[in-house]
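As you look at this complex, bear in mind that one protein chain is not there, while each of the others sits in place.
This part shows chain A:
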Amino acid sequence: MRIECPQCGARDVREFTYLGAAVLADRPDADATTEAWQDYVHLRDNPAGPHDELWHHAMGCSAWLRVRRNTLTHEILTVTMAQEDRT
């Protein structure tokens, strides 16, 4: 697998660390309901196909990336900066 980092270009997957589903970037407010927190911490869509996820370019520019990747084929579909994506 190679991930096209917006800052560094296409780099080998060895340079990146995987965090998990991109929903992890949408943390509920501290006073959100237990259901909202249960949903955020534990429940996942777990799709067989395109999946939005967070990767850290730890051995590169150190940016957090939001990667859309097909879990059936490992094909990388899109890569954006996680931060830009949130604003």
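As a convention for this text, contacts are C-beta pairs under 8 Å (C-beta built on N, C-alpha and C of every residue); 3 or more make two chains touch, one makes a residue touch a chain; residues count from 1.
By definition in this document, contacts and distances are computed from a predicted model.
K.L.:
Using the UniProt record as the reference, specify the protein name of the hidden chain from among "Sarcosine oxidase subunit beta", "Thiol-disulfide oxidoreductase ResA", "Carbon monoxide dehydrogenase medium chain" or "Spermidine/putrescine import ATP-binding protein PotA".
P.N.:
Going by its UniProt entry, the chain not pictured is "Sarcosine oxidase subunit beta".
K.L.:
Which is it among A:10, A:58 or A:72 that touches the chain not included here?
P.N.:
Hidden-chain contact among the options goes to A:72.
K.L.:
Considering the whole complex rather than only what is displayed, give the residues of chain A touching the chain that is not shown.
P.N.:
So the residues of chain A touching the unseen chain are 1, 12-14, 18, 20-21, 34, 38-39, 41-46, 48, 51, 53, 69, 71-74.
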